[in-house]
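Yeah, one chain of the complex is gone here, protein chain that is, but the others are all in their spots.
Naming follows writing order (A and B), and every chain is counted from residue 1.
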Amino acid sequence: MLQEMVFAGFGGQGVLSMGKLLAYAAMKEGREISWMPSYGPEMRGGTANCVVNISDERIASPVGSMFDVAVVLNLPSLHKFESVVKPGGVLIWESSTIKEPPTRTDINVHALPAIEKASNELKNVKVMNMLVLGALVGIMDIVKKESLIVALEDTLPKRHHKLIPLNEKAIELGMSLVSSGA
Amino acid sequence: MTAREGYKVVAKRPSTLLDKRMHYCPGCFHSTVHKLMMELVEEMEIQDKIVGVCPVGCSVFAYEYMNIDMQEAAHGRAAAVATGVKRMLPDKLVFSYQGDGDLAAIGTAETIHACNRGENFTFIFINNGIYGMTGGQMAPTTLEGQRTSTSPYGRDVAKVGYPLRMAEMVANFEGVAYSQRVTCTNPAETRRCKRAIKKAFEMQMKGLGTTFIEVASNCPSGWKCTPEESVTWIEDKMLPYFPLGVFKDVTKKEKKAEA
Partner (left out) sequence: MSADVRFMKGNEAIAEAAIRAGLQGYFGYPITPQSEIVEYLAIEEPKHDYVLLQAESEVASANMVYGGAAAGARVMTSTSSPGFSLMQEGVSYIACAQLPCLFVNVARGGPGLGTIQASQGDYFQAVKGGGHGDYRLIVLAPNSVQEMVDYCILGFELADQYRTPALVLTDGSIGQMMEKVVLPPPIAYKPNKPWATTGKPQDRERNAITSLYIESEEMEAVNNELQAKYKAISENEVRYEGYNLDDAEVVLVAYGVTSRVCRKVVDLGRDNGMKVGLLRPQTLWPYPTAAISELADESRVKLFMSVEMSAGQMVEDVRLAVEGRKPVHFYGRTGGIIPTPEEIINAIKAQL
């Protein structure tokens, strides 16, 4: 089965690394993957996005026009991607900063106050993207949490490994937020 | 070559110079400098160590005469090509052999950056102030007031700028180890020219950086004069603007520091 996902937000919110980590974790689980970033000037503080495909078979197109999952962390991204979620698909949106909620009713919409939770409960807004990723795998069961941890270990430079427990906590918090229906 | 009976050999073609009729005009210093260089290759026993890069210009066929491994570069790119050769073969002795249009007009960027990187090869720069091969057009080193086919009323510096002094310019680069202007207007200067090239080769072998030998040269055909008149013209017109001398020598600096 092919899962087409898009992650979007401001540059610096960690959307590209969120997608990369998910793709890497899926690769470790033996699946086919592709990660395609938007690149260019928008990386510098503007809106960035990446498309991640995970499949059991050879991935045809690394880009797509309709997605099974959209994760949006700012308003411009919500405007851009709400309309391209496939009917029945999943939309996760950052509800502590986006003040215009999505309007579609034919998709599964999950409001996630990720920035607020990361700041208040983890005292570190930088791991907000891991919290979102935790929520995503909590909802969709795309990869195992353990695979995400392996991905962190493999891709983070050694000097940052001390941050892995915090990232793990963020993933777990994200998972708990969706299981409790937040 | 053996001497005829009753004669003594005082000059001969070095074995490293191929026995071919050169296409250079009578009196042109290209043939002189080719011979000096190939004498050095023979004397220094470096035929198996040297790789040359020739330019686009009158000396485009230098590889037809020099019995060494050579590459023919695109116009102005000899310094980049020589960089590629030297970086791949750092133990070899590499030189570029270029004219003024090649080195100081179309290839200025390549020249300057090779010098600035201190590329460890030797530039042999033949400056005759004119484009010989294409029929006598103005060069970046054409003197003020000098007539060429594209400056028929004399070089107007207000319009086209001033002749470039390359040996002085490259001496300013940290990467350059040696820069000297020589000429071949008489036997003494010709011997000095050979010594300069030898010194450059030796410094390159020591890995000291870029070595740059500019030869104030002639073009009897382009200047529309006899070879003899061309020599006088160099002495009277060129050398006052392009003075002979050493503009940089890092080995001298070391000596001073020791003293």
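In the analysis below, a contact is a pair of C-beta atoms (placed from the backbone, for glycine too) under 8 Å apart; a residue touches a chain by one contact, two chains touch by 3 or more.
It should be emphasised that the depicted structure is a prediction, and the values quoted were computed from it without experimental measurement.
Asks: Would you mind spotting which of B:110, B:214 or B:249 touches the chain that isn't drawn?
Replies: Of all options in B:110, B:214 or B:249, contact with the hidden chain holds for B:110.
Asks: Any idea which of B:28, B:58 or B:85 touches the chain not displayed?
Replies: Candidates B:28, B:58 or B:85; residue touching the omitted chain: B:85.
Asks: Of the residues B:5, B:48 or B:236, which one touches the chain left out of the display?
Replies: Hidden-chain contact among the options goes to B:48.
Asks: Identify the residues of chain B touching the omitted chain, counting contacts across the whole complex.
Replies: Contacting residues on chain B, toward the hidden partner: 47-51, 53, 60-61, 63-64, 66-74, 77, 80-89, 92, 109-110, 113.
Asks: Touching the absent chain: which residues on chain A qualify?
Replies: 20, 23-24, 27, 32-37, 39-40, 59-66, 155
In this section, only the chains that are shown with their structure count from here on.
Asks: Between chain A and chain B, tell me the centre distance in angstrom, where each centre is the average of that chain's C-alpha atoms.
Replies: The mean C-alpha positions of chain A and chain B differ by 64 Å.
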